[in-house]
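Only a single protein chain was left out; the remaining protein chains are all shown in position.
Chain lettering (A and B) follows the sequence in which the chains are written, and residue indices restart at 1 in each chain.
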Amino acid sequence: MSRPGLAALAVLALIAVLAMVGPALWTIAPEATDPVHGLAGASAAHPLGTDELGRDVLSRLLWGSRVTLLVGVAAMIAALLIGLAVGAVAGFKGGWVDAVLMRFTDGMLAIPAFFFILVVITVLGTGVGTLVLVIGALSWMPVARVVYGETLRWKEAEFVLAARSLGVPGGRLLARHILPQAIPSLVVSATLGVAFAILTESALSYLGLGVQPPLPSWGNMLQRAQQYVFTAPVLAIYPGVAITVVVLAFNFLGDGLRDALDPRRRR
Amino acid sequence: MVSAVRRQLVSLRALGLVGALIVSACSSSGQPAASGTAATQGAPASGGTVTIPIGADPTLNPWSPNAFVESLFINRVIFEGVTKPGKDLAPAPDLAESWTTASDGLSWTFKLRTGVKWSDGQPFSADDVAFTFNDIVLKKDLGAQNAASYAALKQVTVVDPNTVRFDLSRKFAALPSFLAYNAGILPKHVLSANPLTTTSFNKGAPVSTGPFKVEKYTSGQSVSLVRNESYFGPKPYLDKVVFTVVPDPNTQIAQALSGDLSIMILDNKAAVDRVKSASGLVVASRPLVQYYWLALNQTDPRFTDVRVRQAFVEAIDRNAIIKSVELGYGSIANSPITPALAAFYDPSLASKYPYDPAKAKDLLAQAGWTAGTNGVLQKDGKPFQFTMDVGQRGVLEPVNALIQQDLKKVGVVADLNTMEWNAYIQKVVVRRDYTATVNWWTYPSDPDVFPYYHSSAAGKGFNIPGYQDPKLDDLLVQGQTASDLEQRKAVYKQLQTYTSDTLPYLFLWYPQEIDVLSSSLHGVPELGLRDAVQYIGEWWLAKP
Partner (left out) sequence: MVVFASALTFFFVNLAPGGPASIMRFDVTAEQRDVLIRAMGLDRPVPQRYAEWLAAAVHGDLGTSLLTNEPVSARIADRLPNTLTLAGSALLISILLGIPIGLVQAVRRGSPIDHVLSLASAIGLAVPVFWLGIVLILVFAVSLHVLPSAGVTSVSSDTLWDRVTHLVLPAVALATTILPTVVRFTRSSTVEVLHEDYVRTAASKGLAPGVVIRRHALRNALIPVTSAVGALVPRLLGGTVVTEAVFGWPGMGRLALEAAQGRDYPLVTGLTVVIAAIAVGASIVVDLAYTWIDPRVRLQ
């Protein structure tokens, strides 16, 4: 894989490790308030300072990374599952099922998703579960297209036809023989999907529709920090930079994987 | 009786003046005052435009159920009430010149100003007042905003073209104060067919009596006002007043910093230091008739024990909330009567419940809550744990985060459930399906807090905790029926002491408003901006 791709992988590995063990090592609770020492600068006790309620920013960033990555990865998995189902069924069944499903996919792609997210979240209420579902439900289309394309490409392949003639049932055929062919492209879509989900989460949290306090996420940390942008801009810088770095890393990783897995593009 | 009312007005005025002096003394020592003496500023000059930000498109009709907080500013400038809040917040003449109450207290008679014209040139008369109340407020099926405040009003009778009588079903001492609070009089000759939903009026160019009238309403952008040439009072100094729609508080601040705004309420108090350091801007704090509270649902047996309620107040570090969330702009509350109502406020209660977690634990122990596992209190084997519903608005989220941590320190677990505002109202207010929640009340400039505390309002009205207490009910009724000011003051002093003992709501703090003014703007009275706009005729801009 390319150097930027490897670097991105290293950064993400580091962040994943921090998210997993960080809260265990840095034991200040993210919700512990100390209003007398609000908006304090960096110190030994608080290496990144405190927010307006005296909560430790480092601890909130570490815990926030868990929520943010969790939402990002879970939403990506949701998108992957939906996309896989739609694409595989449409490609494998063909006929009117294909027509309806792929028309629906195109329709979803043409819709400015954010407007509909507003409505859906209003109905379902805010929360991590809703967020995962909503982001997943609005980002499965590229996955569906990839899977659809691969299914069409391989379902007439000789080894698939051979398996079919041996009486292997359709579902098994898909799972065992066709879908594995799509894994390289799916890995790329999934990586880019996490980046999209994290950006969407932060934008929704900015509008107050995302992860709700007191649970910290990078997105809702930014929302609170925005109020202090005139007096303590550094509060907005940490989560803003964190989001940018993680999204950047996922994008680089996705590009790196695409180049590595698709020899035609290696130029 | 007439003389009694006059005396009441005079003494209110006098007391209010003392209050105003205190406020200005504070502001001259602390923050720079917005309006100094004429000697330092020169004589008022005519001309210029004042720009005020609002959060959303306003509805230009004070009685429309869609007139939300962003509409208050404009409606208070263009429409006039029978009375308006004086600079001491006691009711002062507006469309009425004077008023008296009957000896039985069951009616009030208002003598209206003569020669008042609507902005379209038509004469204003007692018919308009009668129309506003009989055909809008008292018409149940219109659902007019604030109509519930006039439950005691039977009808308004036109005595002669310049005299109206408000006929009551029971005594209502606070009526002149209520008439000063979002009770603008509407033109009968324009709205008789459709008083609340005429779009050309509500979202266009309404006919009004105030010093300014609407020139242009641009949806999503601004509403500009020009002088009302038919106005009965002195000609305003300003040429124009523009309300510009800026939903994002930070954008409002950025606009103020770049000199685009003349005066604004600093909703985001966190930015106060940045604004203070800007040249050309002046920061002033103003008292509000508002208090924050924590309601504990009285249908939950854990909260009917007054010791538990007192323990919670002792456990919550309210000074820390004021310091971190309000940036110091507020004071501890122990009753519903705010310091802004200087004639009634009892300052001796301010230090009643100092922050004392140890005492809180004692009180909880007396109430039967003993140490359990993980430092959480328990009673009958059940841990002291409940959910606090948090509405997404203003400072509620950080305040709840602080209260949660304070309660944790005394062994009480409060889980926070943050919700979108609309869904929150549905759950907490409409369905009363909540255990504990923080919010605030703003009310007319009168200590009559009957609607928020009387047992008749429990469970469905504004009595959110559902607290019911015959002794409190009695005090509330006494306050409404006492027509002598001294008697009212005595009743409300008792009421403050009683509510601070019994804690129907857990009182948190009285917020202050931070106003940001351009240093060239003068003549703004030292009131909350939503009251100060009712004196906009006195505002003026220094020539650059």
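Just so we're on the same page, contacts are C-beta pairs under 8 Å (C-beta built on N, C-alpha and C of every residue); 3 or more make two chains touch, one makes a residue touch a chain.
None of the values given here were measured: they were computed from a predicted structure.
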Open item on the list: For a quick check of understanding: of B:112, B:214, B:246 or B:325, which residue touches the chain that isn't displayed?
Closed with: B:246
TODO: Please pick, from B:147, B:294 or B:527, the residue that touches the omitted chain in the full complex.
DONE: B:147
- [ ] Since one chain isn't shown, list which residues of subunit A touch it in the complete complex.
- [x] 107, 109-116, 118-120, 122-123, 125, 195, 199, 202-203, 206-207, 222, 226, 229-230, 233, 236, 240, 243-245, 247-248, 251-252, 267
Open item on the list: What does the interface between subunit B and the hidden chain look like in terms of residue numbers?
Closed with: 49, 51, 56-57, 59, 65-66, 68, 140-143, 145-148, 197, 199, 202-203, 219-222, 242, 244-248, 250-251, 254-255, 257-258, 260, 420-423, 425-427, 429-430, 439, 460-462
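Just so we're on the same page, only the chains that are shown with their structure count from here on.
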Task: Whole-Å gap between the CA centroids of subunit A and subunit B - done: 45
- [ ] Spell out the part of subunit B that touches subunit A in their complex, as residue ranges.
- [x] 249-250, 253, 268, 270-271, 273-275, 317, 320-321, 323-325, 392, 397-398, 400-402, 404-405, 416, 418-420, 422-423
TODO: Sort out for me which residues of subunit A touch subunit B in the complex.
DONE: 31-33, 35-36, 38, 52-54, 122, 125-126, 208-209, 212-214, 224, 226-232
